[in-house]
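One structure is given here, and the rest of the page talks about it.
After this line comes chain A, so read on.
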Amino acid sequence: MSTYQSAPDASMAAIAIRDFEFWYSEFHALTEVNMNIAKDSITAFIGPSGCGKSTFLRCVNRMNDLIEGTHVEGRMELDGSDIYAEGVDPVDLRRRVGMIFQQPNPFPKSIYENVAFGPRLQGVTKKSDLDDIVEESLKRANLWKEVSSQLGKDGLALSGGQQQRLCIARVLAVQPDVLLMDEPCSAIDPTSVQKVEDLMAELAPQMTIVIVTHNMQQAARISDYTAFFLQEVAGEPATLIEYGQTDSIFTSPMDQRTEDYITGRFG
Partner candidate 1 sequence: QVSEHVTVSGSTTCLPIAEIAAENFKQRTSTDVLVSGLGSSAGIEAVSNGTADIATSSRDLNDDERSLGLTPIPIAHDGIAIIVNTSNPVNRVTTEQLRRIYAGQITNWSELGGDDEPIQLVNRDEASGTREAFNTLVMKKVPFDRRAAVLPGTGQVRDVVSRSKGAIGYISMGFVKSSFADTEVKTLDVDGIKATEETVTSGVYPISRDLYFFVKGTPSEAARRYIDYMLSDQMDAMIREAGFIPMSASKDTGNEVS
Partner candidate 2 sequence: MDEPDAVTDPTEDGPNGLDRDRRRLALVSHGTYMKERGLQCLFFACALVAVITVVLIFAFTMIEAAPVFSDIGIGEFFGLRWAPTEGSFGIAALAAGSGVVTLGALVLGVPLGIGTAVYLTEIATERVRGIVSPAVDLLAGIPSIIYGFFGMVIIRPFVAAVSGGLGFGALTAWFVLAIMIVPTITTLTMDALRSIPMGIREASFAMGATKWQTIYKVVLPAARFGIVDAIVLGMGRAIGETMAVLMVVGNAPVIPGSVTSPISTLTSQIALDMSYASGLHRTALFAMGVVLFVISASLVGFVRLLSKMGRR
């Protein structure tokens, strides 16, 4: 059903999705998703509002487990092992698959404690180790310069863009293999958007990044691969319409619906 244009093959996949279906209780939200998400590159999910981009993203680190009544079918493999297999600890999975949300969501704690939160969960207690991790993570998130002198400050006291980078630093501190970002730039100012995009470009070579965005230009700018989702009929499940290298998708979409969406004919 989906169209593929020079999409990553199984050998390049960090995450391999096969015949994936998703339900919110009664509501069948996603159907027949098949795709390989390329390792150490940036994949963008685009599509009109309500087409299940966030839903699908949250399937990757099983955040949907937290919503009552959800249910999946099909396989989703992270480095070859099915994350929905019986007995798999979603907590461990989420440590390996970090997530950034639309709304920057620092904990109501100090900057330091925000970043140290993950390592502490994993049992790091030595002050010097924690200091190290916090500094490294903030540096990787391009935030160190701005906050190094005020690590005790409340994370909520930062600007929106800084908060978002703090959230990224917080995730980097647990060394995830995959980073999921759900519209990470839609609630922050243009200058901060620039910084976050730069940061993503820096991280990509060693990290699989998946980003949901409403901003076509952003998808075109930063991603290596683009996946277009669509829910054609309200109430029916959405699915993957077209997937492939970003250049191809944006310059020569093969599916009419992709083209309509990209050229702004709806949505």
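Regarding candidate selection, all candidates are chains of the complex that A comes from, given by their letters.
One rule holds in what follows: contacts are C-beta pairs under 8 Å (C-beta built on N, C-alpha and C of every residue); 3 or more make two chains touch, one makes a residue touch a chain; residues count from 1.
Being a predicted model, the structure only gives us computed values, none of them experimental.
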{"item": "Complex member in contact with chain A (any copy), out of 1 or 2", "value": "2"}
{"item": "Complex contacts: residues of chain A adjacent to candidate 2", "value": "10-12, 39, 77-83, 85-89, 91-93, 96, 177"}
